[in-house]
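With one protein chain withheld, the remaining protein chains of the complex are depicted in position.
Per-chain numbering from 1; labels A, B and C assigned in written order.
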Amino acid sequence: MPATTYLEAIRQGIWEEMERDPNVFLLGEDIGIYGGAFKVTQGMLERFGDKRVVDTPIAESAIVGAAIGASFMGLRPVAEMQFADFITCGFDQIVNFAAKSRYRWNAPAPIVVRAPSGGGIHGGPYHSQNPEAWFVHTPGLKVITPATAYDAKGLIKAAIRDNDPVIFFEHKALYRRVKEDLPEGEYTVPIGKARVHREGRDMSIITYGAMVHVAAEAAAQMEKEGVSTEVIDLRTLLPLDEETILASVRKTSKVIVLHEATITGGIGGEIAARITEKAFEWLDGPVVRIAAPDTPVPYSPPLEEAFLPNTATVVERARRLAAY
Amino acid sequence: MPATTYLEAIRQGIWEEMERDPNVFLLGEDIGIYGGAFKVTQGMLERFGDKRVVDTPIAESAIVGAAIGASFMGLRPVAEMQFADFITCGFDQIVNFAAKSRYRWNAPAPIVVRAPSGGGIHGGPYHSQNPEAWFVHTPGLKVITPATAYDAKGLIKAAIRDNDPVIFFEHKALYRRVKEDLPEGEYTVPIGKARVHREGRDMSIITYGAMVHVAAEAAAQMEKEGVSTEVIDLRTLLPLDEETILASVRKTSKVIVLHEATITGGIGGEIAARITEKAFEWLDGPVVRIAAPDTPVPYSPPLEEAFLPNTATVVERARRLAAY
Amino acid sequence: MAAVKSVTLPELNPSGFGAPEFSTPESQDSEAALARRFYYFLSLQREVEDRIERKLYRQGKILGGVYVGRGQEAIGIGAGLVARPDDVLFPCHRDLGLYFIRGIGPREVFAQYMGRVGGLTGGKDGNMHMGDLNRRIVAIISAMAASVPVAAGAAMALKYQGSSSIAFNFFGDGATSRGDWHEGINLAAVQKAPLVLICNNNQYAYSTPLEKQMACRHVADRGVAYGIPAEIVDGNDVFAVYQAAQRAAEHARAGKGPYLIECKTFRMTGHSAHDGGDYVPKHLWGEWAAKDPILKLAGKMLDRGWATEGDLERMQAAIKRETDEAVDWAERSPYPDASELTRNVYEEA
Partner (left out) sequence: MAAVKSVTLPELNPSGFGAPEFSTPESQDSEAALARRFYYFLSLQREVEDRIERKLYRQGKILGGVYVGRGQEAIGIGAGLVARPDDVLFPCHRDLGLYFIRGIGPREVFAQYMGRVGGLTGGKDGNMHMGDLNRRIVAIISAMAASVPVAAGAAMALKYQGSSSIAFNFFGDGATSRGDWHEGINLAAVQKAPLVLICNNNQYAYSTPLEKQMACRHVADRGVAYGIPAEIVDGNDVFAVYQAAQRAAEHARAGKGPYLIECKTFRMTGHSAHDGGDYVPKHLWGEWAAKDPILKLAGKMLDRGWATEGDLERMQAAIKRETDEAVDWAERSPYPDASELTRNVYEEA
């Protein structure tokens, strides 16, 4: 069996859940006959029919709202935003209806909102954003950002089974670039658990999504320079796996937090703050944040390249931190 | 002249700008004949007419969008969200249209979006939120959160004159509770400058909005216990006045960051991270964050009281930090 | 707690909560029986809301926002009694009667408003922000019309499940300006989801009169934009609303998709308890008071011999007693413990 791409892994995960539970259904724009803008739902219309694979009008608020309403009736809706950038159009439904429903009146809204996010595909300001921090600041939601095919599959399945609303960010640049052999049998990946992507002793890079691969490259290079670098893949941003983060920090005492989203108000601040709050005594230097600058995502290739955090930048900052 | 309330100060500020510049106009729900849900625009319809004080349908996205369009034509729109909680309904227009316009095609969108925010008025989950962190994570916006009548007036005037889109959070609990004598003449308060609300030597509390007053009470109590406590009122959250923050940290070496918004992903993380990044050597203890817990804002009084950070909590954490 | 899959249907108490039997013989005339139920629920909503707005709020016992349905009770109740217990209701903020119809008592409502554990949300939320999935009544969020896409989705789910249940969605004239209203109805229409849409056009949205809200004459004019039928009824005539809702429900249940009913009415109060409604031209109060839905119904009942003055008085008295008792109960209900604050944000193990 050839290695499975990140995209195909998500597709498999959804497919298996559709097979398993007739309450699972999909809604979104162009997910039926077209199979989705990225082809994540390809073949599902044919297999599951148009009652379970619902092509909707262009109306993100209605898509999310309808998912919520269907979830109240016992269904397990998986809503697709064509691009994560359009999640802003369904924002109120997510943060005010879905997120608060269980707390307010004991009515869980077990929906999954899939949102293809991230840059590196020359998408410009509206097809490249990483809006996860907004949702991390919204109690009642869970936020997932897989970096590998294995996790993408296991986490989408866990998300669909989860009894709370989940925002599932799929990094577009990983869709076809990342692949691996997946186990034959059925599996899920627990929500809320980070993963040690690569072990190390001298420094930790805490990251998620596409940046896991950047961090891994940087770590490999640092290794050659004699700095054993650990890479933590958060996998879930809300709830955050503080334990795994702190364990790594206590081991290495030097930390970089890396993300592709813009820096100010990004989740890097949250992580850095938790680390200093809870492992201050273990720190041998300031927690370093590496993230995109505070600008929209530019279109032109040299600008976008300068925008996205890359291996060279991480290595350079890692060297400085190592020498601290 | 009797002392001016925070609410009246905002009203005066808008009024003066309306008098000064015929391009300034207001739009929002019930701002005309009713004078606004909180009466911030009272009397303006009578004075300036319904061409400049526009009662709109219930349509936050249209309100923000129309403000943007009018700003492109050279006007200076001041849009009111009836409650900050409804800003989510105009979210896409703010974060995708207004915030990115100058950067993308050199078309500034000098709008002001006024948003009455905050709890302590028994408003429950939808009339109490503090959503500022979402906007702080949106490059291209400015975010303002005045704590005093003086600042409220000076900052709303500065916001209206500013050539970039500004989200202006007015804390509802301060509207009538906070007052002071205002100068006779015209003045503005610069955007992007924090203010030392109270000087101290041993500890800094960095905060904004309603929490400035909680911090000041806590500081007064700490003073009695022999801990000289500085209170920094950020006033503007984006851009953040790093200089003033770091100056205070370098002086006191112990820091509490305090906000009313929920803790995870709140702006406290950003501030704590910057402080550890840029003043690590000066710190005599971890940066402590105090904020609301990660829940919706509950309605019932004992729950809401437990939700809102209060003086007792701040004092208790301050004592622990002082002893660190 | 898992999502509710099988719904426990409430016992629908046809005479409400302890409403007295009428002295007139229980005739075979179903109209008379219906009228009695209307009268009971209309009067109960009126009484409970009067108590909330004019007493408990002014006494400082209710702290948050208070929105009542005075003068427009016939809309929720007329349509609500068409709904089967297995139909899903999406009330707006002036539809208290729908809760009573679903077997939620005044006790839980008062406790809800006072933030007590006995309230439907246990103090987590306040006022009309309440619901109960087991009774298939969905809590609004504040954002006007946000319930429309949600109701559309519930209706789609019912259709998918092969159920004959339908959804009823209530909203005001002002709510129709919101994007969610448009998106939700459009989606439901394309999907032919079984959704009854009921607009209370009370001619104001807070202080904003209709002509500043929309440039079409009737909310019902908007049906054509979605290819769905729309009709206008006298929202103060509970029988008229009931009949329109029957037509709508039949349409929806037959698989023909959404159906819009515009109920013309008037908000006989300010927007909320703190608003005197000074912006309303004075003469309108009197004009609409004369069209009061309870008066109108009582007149009909007396006319037709469905009830005597004494019957109605006894009903009113019973409702007052029930209300008194419920207020007492609610005031004795404790406030939630602060430890509740962080509970139930997520599923708990």
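We adopt the following convention: a residue touches a chain if its C-beta (ideal position, glycine included) is under 8 Å from a C-beta of that chain, and two chains touch if they have at least 3 such contacts.
Only a predicted model underlies this, so the values are computations on that prediction, with no experimental measurement involved.
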Where the missing chain makes contact, among the chains that are shown: A, B, C
Hidden partner chain, touching residue among A:Thr88, A:Ser101, A:Thr244 or A:Thr276: A:Thr88
Listed residues B:Thr5, B:Thr41, B:Gln93 or B:Ser117, member touching the removed chain: B:Gln93
Full-complex contact with the absent chain, from B:Gly13, B:Pro110 or B:Pro286: B:Pro110
Selected from A:Val24, A:Val40 or A:Ala59 as touching the chain missing from the view: A:Ala59
Sole contact to the chain not displayed, among B:Ala59, B:Val227, B:Leu308 or B:Leu321: B:Ala59
Hidden partner interface residues of subunit C, rising order: 177-183, 186-187, 189-190, 192, 211-217, 221-222, 224-228, 257
Residues belonging to subunit B that touch the chain removed from view: 23, 25, 51-52, 54, 56-57, 59, 61-77, 92-93, 96-97, 100-108, 110, 139-140, 142, 162-164, 239
Contact footprint on subunit A, counting only the chain that is left out: 29-30, 32-34, 37, 55-59, 61-62, 83, 85-86, 88-89, 122-127, 293-296, 298-303, 305-307
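Rule of thumb we're sticking to: only the chains that are shown with their structure count from here on.
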From subunit C, the most remote chain by mean C-alpha position: A
Length of the line joining the C-alpha centres of subunit B and subunit C, rounded to whole Å: 37
Mean-CA-position distance for subunit B and subunit A (Å): 30
Per-residue multi-chain contacts in subunit C, two or more chains: 121, 124-125, 129, 141-143, 179-180, 345
Set of subunit A residues in contact with two or more other chains: 92, 96, 100, 103-104, 139-140
